[in-house]
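There's a structure below that I have some questions on.
The complex is shown incomplete by one protein chain, all other protein chains being positioned as in the whole.
First chain written, first letter: the chains are A, B and C, and each begins at residue 1.
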Amino acid sequence: MEMVLDYLSAALLLLGSFFVVIGGIGVLRMPDVFTRMHAAGLTDTMGSFFILTGLMLQAGISGVTLRLIMILGFLWFTSPVATHALAKAALHGKVEPIEHEDEEGH
Amino acid sequence: MMVVGASIAVLVTMAMAMARALLGPTVYDRVLAVNMFGTKTVLTIALIGFFTGRPEFLDLALAYGLLNFIGTIAVLKFFQFGSLGASGPHPGETESG
Amino acid sequence: MESTVDFALLGLLAITAFGVLRMRNLVAVVMLMGIYSFLSAALFVVLDAVDVAFTEVAVGAGVSTILALGTVALVGTRQKRRKHSPVLPLFIVLVTGGMLVYGTYDLPRWGEPDNPVHRHVAPEYLADQVPLAAEPGEALAVHIPNIVTTVLASYRGYDTLGETTVVFAAMVGVLTLFVGSRRPRRGGRPPADDEDGDGAS
Partner (left out) sequence: MTQRPVARVAGLCLLWYAMWLLMSGHYTNLLLSLGAASVVGVALLVTRMLLPDREGAPFHIVPGLLFYLPWLVVEVFKSNLAVARVILSPRLPIRPRVVDFQGHQKTDLGRFIYANSITLTPGTITVRLDAEGFRIHALTGEALDGTEEGEMDRRVCRLEGAS
């Protein structure tokens, strides 16, 4: 049982690391601020979800897990609001989103 | 230990977010990078707490998450509602870093 | 492993510092300062200085960013080219840095287990064994469950009070400057347009 949990936790952490790094790459590769927000969303949603769930499995049922759940909840509630505020502010600041139909970006 | 691997992954992403903050080009890219950096700091502290055996540091991570959000919102409000005064160009314009 | 994280964080810190130095756009500099704060806070956590880490994030990443942006709003977003030569400041920095490095030779060796810093109060603080009363065993044995709160609000209570006073004074100062600059703006943009339903709740 211990070992199953350990392996499961490691797998979740690996998945989380995967999404976090991909999101980071995306933030570097994407051509404008709006498309970069999508990539940053990757790290904020599934990256944090898998990493924090992986840690929860290691912590077991305790106050630590409660705190991890709260961190996850805060991140998932605040990240879309922050992204929306950023998008709205960027539009307000006259940043036009690029709209390609056929050519590739960048 | 996968916790170590995850920490390294998060640190690498922090470096990439910082590259984005350095490159810009608009101020909103930088805000995005700082916000991302903040959430990655939360994850880093959670992970560090685990591999140093001090998960009590999660209280800090909790506070960081909220402060990061409030900071981002405050900064964006600042840009949007134009309390940037009459001096200087609007920060939304592309600037040469 | 812990040292790897230390070095990674320190490296990022150095890059951020150089970025702050090289950039001429002050808004970008303020954003980088926010990153700098988060990095140094993470570093403080690695070094077990939880109270400093907490203050760093609350003050450094939270309030200072806003204060610095307020200042930038007043002075403009471009850094002026400097007119004086950098020789004298460089000299002063080198001398001061050299003196500080010289001073470190008098400090106890870093990482020795029987250094005063490791033997004095920290273990007891962290173990949460010390009652708040002057003498152990007295009636006032409040065990605050949270390390950060214990160190920040109890053992270092006056220190924290001083810090918050300084930050509050700085904030009031900047706000006073804002009040002074409230004349009709050139752009004439309305201060708020609340057409959106959700806002930033």
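Keep in mind that, in the parts below, contacts are C-beta pairs under 8 Å (C-beta built on N, C-alpha and C of every residue); 3 or more make two chains touch, one makes a residue touch a chain.
Source: prediction; values computed, not measured.
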Just one of A:Ala39, A:Leu55 or A:Ile71 touches the chain that is missing; which is it? A:Ala39
The missing chain sits against subunit A at residues 18-19, 22-23, 25-26, 29-32, 34-35, 37-39, 41-42, 45-46, 49, 63, 66-67, 76-77, 79-81, 83-84, 87-88, 91, 97-102, 104-106
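Please note the rule applied: only the chains that are shown with their structure count from here on.
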Measuring from the mean of all protein Cα atoms shown, which chain centre lies nearest? B
How big is the gap, in whole Å, between where the Cα atoms of subunit A centre and where those of subunit B centre? 12
Here the gap between subunit A and subunit C, centre to centre from mean Cα coordinates and rounded to Å, is 26
Express in whole angstrom the distance between the two chain centres, defined as the mean CA positions of subunit B and subunit C. 15
Which residues belonging to subunit B are in contact with no fewer than two other chains? 8, 15, 17, 27, 31, 33, 59, 73, 76-77, 91
Among all residues of subunit A, which ones touch two or more of the remaining chains? 81, 85, 88
In their shared complex, at which residues does subunit A touch subunit B? 9-10, 13-14, 16-18, 20-21, 23-25, 27-28, 33, 36-37, 40, 43-44, 47-48, 51-52, 54-55, 58-59, 64, 67-68, 70-71, 74-75, 78-79, 81-82, 85-86, 88-90, 92-95
Subunit C touches which residues of subunit B in the complex? 4, 7-8, 11, 14-15, 17-18, 21-22, 24, 27, 30-31, 33-34, 37-38, 41, 44-45, 48-49, 51-52, 54, 56-57, 59-60, 63-64, 67-68, 70-71, 73-78, 81-89, 91, 95-97
So in the complex, which bits of subunit B are touching subunit A? 2-3, 5-6, 8-10, 12-13, 15-17, 19-20, 26-29, 31-33, 35-36, 39-40, 42-43, 46-47, 50, 55, 58-59, 61-62, 65-66, 69, 72-73, 76-77, 79-80, 90-93
